[in-house]
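Chains shown are a subset, placed as in the full complex.
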Amino acid sequence: MVMMTKEQYIESLRKLNLNLYRFGQKVENVVDDPIVRPSLNSFAATYELAEDPQYEDLMTATSNLTGKKVNRFTHLHQSTDDLIRKVKMQRLLGQKTAACFQRCVGMDAANAVYSTTYETDEACGTNYFENFKKFWTMVQEEDLAVDGAMTDVKGDRGLSPSKQADPDLFLHVVERTADGVYVTGAKAHQTGYLNSHYVLVMPTISMREGDEDYAISFACPTDAEGITLILGRQSCDTRKTEEYNDIDVGNKVYGGHEVLVIFDRVFIPNDMIFLNGETQFAGMMVERFAGYHRQSYGGCKVGVGDVLIGATALAVEMAGCAKASHVKDKIIEMTHLNETLYACGIACSSQGTQTKSGNYLIDLLLANVCKQNVTRFPYDIARLAQDLAGGLMVTQPSEADYRNPATHDYIEKYLKGVASVPTEDRMRVLRLIENMTMGTAAVGYLPESMHGAGSPQAQRIMIARQGNLEMKKQLAKAIARIN
Amino acid sequence: MVMMTKEQYIESLRKLNLNLYRFGQKVENVVDDPIVRPSLNSFAATYELAEDPQYEDLMTATSNLTGKKVNRFTHLHQSTDDLIRKVKMQRLLGQKTAACFQRCVGMDAANAVYSTTYETDEACGTNYFENFKKFWTMVQEEDLAVDGAMTDVKGDRGLSPSKQADPDLFLHVVERTADGVYVTGAKAHQTGYLNSHYVLVMPTISMREGDEDYAISFACPTDAEGITLILGRQSCDTRKTEEYNDIDVGNKVYGGHEVLVIFDRVFIPNDMIFLNGETQFAGMMVERFAGYHRQSYGGCKVGVGDVLIGATALAVEMAGCAKASHVKDKIIEMTHLNETLYACGIACSSQGTQTKSGNYLIDLLLANVCKQNVTRFPYDIARLAQDLAGGLMVTQPSEADYRNPATHDYIEKYLKGVASVPTEDRMRVLRLIENMTMGTAAVGYLPESMHGAGSPQAQRIMIARQGNLEMKKQLAKAIARIN
């Protein structure tokens, strides 16, 4: 087997023994949990679309490790064309799910770890590259789902890992044995963890001498002993468990999740370790992962934006005001902003370069520019969507009231827009816009656009570093005729 | 009695017999309903603060109708100083509730109806001014809560009231008798209705000949026969009904609500009618109400913004990054934007003028400029709050998990920021920011800022109309020396 079907994938998850808590309780059946399930459906779409011949070019690739066809989400990019197809695949998934489909983070982690282990080995004589290749060959052969985990909880932001009051606030090695290491700590905001077979852990920031225990990268099964999971709350999450859970959820099928992953003395065998104390390479791993993931947002959020633009266009059509010039102009602006993000995703891919290990890295400056725009434009697009959707988007009665005979007719009558459009359809579209700008999906479309792959300030630091200001000063001196 | 205490007010609401549905069920006890109650608490704060001597100047005024001290929310503004105090009172209430306290709409409606009825009578020989004075004297004497209702559901936006497929999509007179009229229709997005004794109804747009039945203004008890109410859903509304409903709600005490108000052949006696077919004055009433209400947003939303700025400042302090220059700069920007809104609220008040009826009207151009900025800056402020709050704001576990012994310690440990700050406090602040930018309060702080008192395009039309472009062209011609 190289690629799993959607159904095989879902069944494979049932075998996991995840130690998940949510809303005060242990979750016994994660796969069928109504809160989690939409996120599984999104993740599963990465399997489902790979089965579809019309998307073969985007969804699959030929592995450099095995020579076989693999799901592109497990691919190590072999060209700028691969990088571009990655972005297009992500836009496609965003369009189909209107949510975070979660599988990018593992793909981006793998590509970063692949090239970083190569260069670490080269400099330090270690054997991480072979470790990683072995691990990733298995991932490709079995078409596994892998979560990439970077973000530590960080504690006091003003203090470095080793200066924290509690040493566990950054994940670190707490014991070393001949066979491996024990790690303790927590990774926050993990999207996709619950739908993954493995987690690929990386350090969260550049490290300095003295931080050796924190310079650790490895993979382990998501249900490894010592791991506890606590689900994060999303806005409007419990609408999924209400009696009437079709209209009000906005997006019944798809969603995302974020989970706090706690490692309490988890054992990692030596052959699953990809960095272990080589502090000088922590930064490279972080920077490359962040770079890939900042590129990703130039695809996935654009696809989600496409759905939001479409929903807004439907909303104004249903309200009878689609032809007002200011309405048309705002939809143009939404489109313009969304395509600007896409342009950045494409551009940093097109300008990618080969790493020493052979896979391709995006242009780091443009990838950071891409993500910086992603921290802005989805907010503008969401604001324009709320402008055009009108107040009803947040004041319409519940689906339960719509189903209640005592109030159904009133709602049917008074929420009617253009006479030919069923009231229910209008309610659905408005709830979708609510979902994407304030509800469960908004978590992914807005704060995740802000903070995922690094908060805005992180990109600004990289832009400063990559901007080659000295060269620009020389250009200006030449024009101003200053020696 | 002139002014009610908070307690008297709450008890007075128990006597109402509101016909309210929510989430598929009839609500028997509106006052104690956990979903509605926070909005009542906000409304009640307008009574509570009026009892507090330190706020006497802002919260009370001397009635021109009775000569007695009244709650300023029932006051007919007698000077530009009154207009300014109104804005300051609203900012104060926003600061205390971080929510919509709902009583403004009745105040703004009363001031608009007061001057419009005067001028209608003058032109048409009607008796609406006396009707209204009598009604409003009772309101002041009994310190009643009044909802102002303007926004019709409107159906197909491309069609005028009389051209809709269903004539009821704009509220209208369906029968006239010697004693009064029967009205049918619906008012959408009503904030405060459930906490009000009376509703003061106005038309929703300017009217033309042929629209006589739609040119209707009146007051009636909120529990009048024939009125049905359906509560609108807010993002995260049901968190208020969860077992643990302290932290996750963000703002446990205060909130707002929106309700769809359906009039099904409601009888209005003649002495409660303030406009009835004089189509040429519908526009004046709409424009003046909208003007006052656009001024209001330069007060209330600024107060809410103050809380959001404060919460954000706490969040960064608790995370240990309050001194980073980009963090400080973003808080400055939030402050700058918030104070720009306040400046607009103050300016349109300061430049107010007396109407023929004697009360004071804000400067319409500046009030529209004020509201136009309100459709923008709260979105920027919210985005900056989400930037500074960090991703944890939307990914932290539920309060139930925090209370669950199985997970409490992990959360306590790993969500810790600065060591000296209790983890629970940090969770509280982040939930407050979530509440204000994505949760129940976001409905009031964002889409209501967008659409309340008219959507952005409505202000642009007024700005075009009030901008005196011809005079500006003359100025330019003089400078360019064009005859």
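First chain written, first letter: the chains are A and B, and each begins at residue 1.
To be clear about the criterion, a residue touches a chain if its C-beta (ideal position, glycine included) is under 8 Å from a C-beta of that chain, and two chains touch if they have at least 3 such contacts.
Treat the numbers as computed from the prediction; the structure is a model and nothing was measured.
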{"item": "Full complex stoichiometry in copies [only 2 chains shown in place]", "value": "4"}
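Keep this in mind: only the chains that are shown with their structure count from here on.
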{"item": "Geometric centre distance via CA averages, chain B-chain A, whole Å", "value": "38"}
{"item": "Residue ranges of chain B touching chain A (in the complex, touch as defined)", "value": "21-26, 151, 153, 155-159, 165-166, 168-169, 186, 188-189, 228, 230-236, 238-239, 242-244, 248, 258, 260, 262, 319-321, 323-324, 326, 375, 379, 383, 386-387, 390-398, 400-401, 403-404, 406-407, 410-411, 413-419, 434, 438-439, 442-443, 446-448, 450-452, 455-457, 460"}
